[in-house]
Every structure is written in C-alpha cells, then in structure tokens.
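Encoded as structure tokens, here's the structure I'll be asking about.
What you see is the complex with one protein chain gone and the rest in place.
Chain naming follows the written order as A and B, and within any one chain the residues start at number 1.
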Amino acid sequence: MKRHSSRVPAILAALAFALPAAADVNVCVWGTITGPDAGVNGMSYGTVDYLNYLNQTQGGIAGQKIHVILLDGRYKLDEELKIYRRCVDQENAVVVKGWSTGSAKALREQVQQDAVPFISETFSSEVLDPAKYPYLFIQGATYEQQMLIGLRAAKAAGAKKVMLMHGDVEYGRAPVTVVRKSGAIEKMGLELVDTIEFRYDAQDLTAQLLRVKAKNPDVVYIQASTPQALVILRDAAKVGLPAKLFIGNMYNIHPSIPEQLGAAAEGFRAIQLYANYGDDVPAMKEIAAYKAKNQVEKEDLYFMKGWFGGKFIAAAIGNAIKKSGGKPPADIKAFRKAVRDEMVALKNLDSGGIAPPCSFANHQGPTQARMAEIKGGKYVAVGSWVDAQ
Amino acid sequence: MLLLQIATAGIATGSVYALIAIGIVLIYKCSGVVNFGQGGYAMLGAYAAYALARAGLSPPLAAAGAVLVLGVVGALTELLVLRRMLRAPVVAVMMVTLGLLILFRAVCLAVWGPDQIAFPQIFPQGAVQIAGIFITYNYVAAALLSLVLSLAFLAFYRFTPMGLMQRAAADNSRAALAVGIHVSNQVSVAWAVSSALAGLGGVLLATLNGLSLTLSNIGLVAFPVIVLGGLTSLMGSLVAGLLLGMLEAFTDGLLTPALESFLRAHTSIYSVGALQQVVPYMLVGGMLLVRPQGIFGQRGTERV
Partner (left out) sequence: MPARRRLALLAVVVLAAAGSFALGRFGAYLVHSVAIAAIAAMGLNLLTGFAGQISFASGALIGIGAYTAGNLGNAGWGLGAILAAGVAAAVASVVIGLPALRLRGLYYAIATLAAQFVLEYLFKIVEPLTKGISGMNIAPLVLLGRPVASDQAWAAISIAILALTWLGLARLMRTNVGRAFLVVRENELVAKGMGIDVVRVKLWAFLASGFVIGVSGALVGFTTRLASPEGFGLSLSIDQVAMLIVGGQGVWAGSLLGAGFVVLIPEAIQRLGEALHVANLLSAMREMSFGLLIVLFLLFEPRGLAALLRRLARGVSRIALPHPVPDSSPVVAARTPAPGGTREKAL
C-alpha cells in the first residue's frame, strides 16, 4: 500500500491529516496486545484471523477483499478513544470492533452520531439498549445473565445461601450491583448472605475467605478474571473451602487455573459461552486449516469468541454487499447503515458450533450458556446450553 | 480462633513485604535514594528464575541463579545510572527509578509476553495446619526465608566490618571518606545486595501467586512499610512489614465486614470496597504529619 512506503515525516504528517480512503472493505479491530487484560486478547486475534482466513480461502467476503487492521488499545481509555477516531476517520472502517467496557460507555453516543456499526467485547448490560444505541452490539450473555445462569444451576443442585465476590473494578462491581438491586436472587428463592469486594490485583485473600467461611454459603459466585480466581481458589483451599463451592464467569475458563492449583481446583465451575479451542465443532476445522499456513497467537476459548465475532461481522457485510448488487455501496455512510441493518436482520447465524445458532435482533447474539467444571485437570462441559431468558 | 487465623494470614504476606522494604531501606540508608522501582527488580528476579529453570536448571538452583543475576543488575544500575546523578535533585532521582520500573516492565513484556505463567515448584507441595488454616509449604518457606534473611541483615550490619563500613558510608559520607572508606563502592554493594533481595522476594512471590507483570506492583504495595518503619531503620522495615501484613488481614477479615454491616443497616452505602488497599496509605499520611521519621527512624533534617 502507498502509505507504507512513506517515511517518518509523512507519518507525522499523517497524524495530523486524514488519509485518503482505501478501496477495500475496511474493518478495524482493537484489542489489548500490551496491557493488563492482554491474556484474553484471543478475542481480537480471532476476529482478525477469521477475516484473513476468508481473504485467503474465498478471496474475502462476497468477492471483496477485506482490509482488516488490528490495533493495540492497551486497556487505556484515552488510547482507545484515539483509536476509535482513527478507525472511523482515517481507516474508513465499515465495522469497528472495540474492546473495554469503559470505551463502549464513553463512545456509545458518538457511535450513534457516526452511525458506524460498533461491536464491543464487553458484556455490560449498560451499553445494551437497541432503542437508544442502535449501532452498538455485544456478543453473548451479559455478566448479569451469566451470574443468574450460574446461580440457577446452583439452586437446581439444592443451594440456598449465596455469596458474591468481585473485584474493585467496573466489570466487577457494576453487574453485581445490578443483580443485587434487581432482587433476582431472592426471586429465585435464594438468600444473598454477603457480598465481598476485593482489590483487583490482590495477592492474598485469605482473610476474605475466612469471612466467606464464617457465613457458610452454599455457593459463591465470582465476578472477576483468571488471576483473581486463582488467588480465591488457592486461599479457599487454605481455609478448607472446596473449589466446588465456587462458580466463575466466562473469563474463568483458563488452563492456568487447573495447571497452577492442581487438586485444589477440582470441582470449580465456570460459565461457558463459546466452545473450547480444540472442541469437535466445524469451526475448529477452519481454524486448523488457517493454522496450517499462519501463526495462531492464542489457542484458547477467547480466540473462539473472536472467531465467532469474525463470522458475525462477515455475515452482515456479505449480506449488505449482496443486497447492493455484489458491490459495496460507494458511500461509506450508506455501507455502514446497510451493514448495521443486516446485523439486526441476521437469523440463525451459523458460527460453526462455537455458540448455538443465534440472531442479533437483540444486539447481543447468543444468550445461552452452559457450565464447565474442572475434572481431572481439564474443563468439561456439564449439562447443556441454558438460555438466560 | 478467628483472630489467630487472620494474624497467621497476615504474617505470611507481611514477611514478603518486609523483604522488599528492607531492600529499599538498604539503598536509602547508604545513598539517600528511594527506589520506587524495587518492584521492578522483584519482577525481574522472578522472570530470571523462570528463564533459568526453562533453560534446564533445577528450580532451587534457578532461584539462586536469579538472585545472583539481580545482584549484578543492581550494581550495574548504580554504576550506569545513579552514580551519574549524585548531584541531581531528589525528584529526578525518584523519577529515574520510576523510569527504570517502566523500562523493566516493558522488557519483560517484550520477552515473556503479557500472560500469567505457572512458576516452577521450588518448595515441596503440601501444607501444615496452623490455627485451622492450611498453610502451604510455599508460604511457610517464604515467611521463614524472609524472616531469617531480615535478621541476617540486621546481624550483618551490626557485627561485620563490611556492615560497619556500610553504616559509616550511610551515616556521614564525608567522614567515611576521610577514614578511607570507598563510599561509592559501598553504594554499589548496597544496590547489588538490595536488588538481590528484591529478586529473591520476587521469586518467593511468584511461588505464591504465579508469575506475571503485576508482580512489580509489590514495590508500591510495600512502600508504606518503609515510611511506617522509618526510612533508615532495617529493624523498622521488618516490624512494619509484619504489622502491615497483619493490618491488611485484619482490615479484610474484621474491619471491613463490621463497617459494611453497619453501613448497610444504617445508610445507602453498600460496600467500602478494597479498604485494605488504602488503610496503609492513610496511616502513612497520618504518620507523616505526626512522626515523619517513622516508628523506628531517626529524626532527620527533612522536617522544616
């Protein structure tokens, strides 16, 4: 491409002035390549890899090459806001796939003004409002729905007393507060005996787990990520609480948990929204074919979510191009609107078995989840897909 | 019973704080530099041990090797960076250590990536039951090693000629020079020892929590320790480290639940959040107003 041959002064000039539009169909993705949550960046790699897979095997989408750009938001709000502007303003992206909950919240009104289809990796219910934010999409059950699915499973197993543990970050406190205030736990016939907030980079939670032990709950739901789940389970073992007492959200399916904790992790359950990497699903064959020729950065569940996101984007873009007569609309604004309309119109999106077939009229796609349990050092799906509704 | 359990948990974490804090104090005593980057050296030590273990060394040997490597890194830091800044303002020196912290994190990120890594087992698996808590051998070993090393350092400074030279260099560098002590060499030694200690602390932490870039946060977590203990007192770091560990555990185990149940009953506030995180710094604020030299520190010239 032309601008790649330019040198530093040209690059610096490009910082200040918009680049000319490229002829390709542009998709802009940002993730966290360097930053605190880089461990789950499979979510952005997966999407980029799937679109490149289409470029390599089918010449793109509906005959159009996709120009996909991956950027590093570093999980810093100002960086993400800057990247968003680059995607919309300079890269002329027809679809933007963003990352953090914070950026989705900060951008939710601008996304409407720009009328650009915007998919976020967040599961926050606060950006999910098809009437208010018609251009904003998430991909899967919200944190609140995941929590209720987990608690419902516990209730079915005879639990009565519930405790919640969450980190002192947005994604820890907000969903827990929503669920607590909604009274959904009580409606289920469960009693919420206590909620514990802990620091997100906690290195030791023994005292908190003593507090859990004192309240003697039947189930503890964890709203945090893998490093925190590791600390919780390790210190639970210290105070004599079994791992099967705990249920985590979709970010707690990570090989490092059984690897590092061994027997202390046996029986821990987590919510699973997407098939595991390596599961016997059709999409895995595509990934294997892609991997034969390319490097796959992260072979995990989050990569599967990313691959799923790629399929969602590709399906909508494909439909939009077909409807406009096999060529993308010349006007980027019309193209963006067409893609957004096709996203909402998607019915029974086939994700190659990564998630159950779903539609995106609800702006969140699949609302099903199932439980995965650590058995013999591996996550094993227990039970079938349950719908959050 | 609960009190005993909480105290046990607190001592285990507090002993690691002490180890990191002693390293910071060592450098400060000798050269007047506060190393904000101590957590970076701890992180570097843990990654070095991991790399050596991956290269085929047995885990305990890898840990020992990492401690040596960090000693060299510390001495190099002093020779290449700090020695050039002898006349620089305090702020600049503080910032340079922060810059090194950022640099170290970026290097580890580039080499080992951002993911959490399972750390090789150094201590045998298993646990002892103390006061109804199952303390894994990892914790027992980390706590014992920290305590023994801290005490060894106290003894070293009090009873050996090298320790005497170090103290002289720290006390009055001009007088030390006058009696023939090579002060800048003493400072290099202090940096080497301090970094080696930090490296060991990092290795111990990684055996407890696994290995990732967040390990470098320990420097700022342990920072209140040196203020509470007194910037110039090794004994103070040891005591304050243990106290701070216990304080955090008691905040988590007793204060926070009590406060929250009161607030939930009487106000619309539901949670006080991670109170444990700020209690040490609130204490620091208070301490600075009342007794800036810390519990054990000597009254310096810093107060106006």
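Points to keep in mind about this one:
Here is the rule we use: a residue touches a chain if its C-beta (ideal position, glycine included) is under 8 Å from a C-beta of that chain, and two chains touch if they have at least 3 such contacts.
What you see is a predicted model, and the numbers here were worked out from it, not measured in a lab.
Per the touch definition above, the residue from B:3, B:85 or B:144 contacting the chain not shown is B:85. Among the residues B:7, B:62, B:75 or B:101, only B:101 touches the chain that is left out of the figure. Among B:32, B:60 or B:163, only B:32 touches the chain left out of the display. What chain A contributes to its contact with the hidden chain is residues 3-8, 11-12, 14-18, 33-34, 71-72, 77-79, 81-82, 85-86, 88-90, 102, 105-107, 109-110, 113, 126, 168-170, 172-174. Residues of chain B in touch with the missing chain: 31-34, 81, 84-96, 98-107, 109-110, 173, 220, 223-224, 227, 231, 269, 271-275, 277-278, 281-282, 284-285, 288-289, 292, 301-304.
One rule holds in what follows: only the chains that are shown with their structure count from here on.
Note for the complex: chain A touches chain B at residues 32-36, 38-39, 41, 168, 173, 177, 180, 194-195, 197-208, 210-211, 214, 226-227, 230-231, 237-240, 256, 259-260, 262. Of all residues in chain B, those touching chain A in their complex are 2, 5-6, 9-10, 12-13, 109, 113-116, 118, 125, 127, 132-136, 205, 208-210, 212, 214, 217-218, 221, 248-253, 257, 270-274, 276-277.
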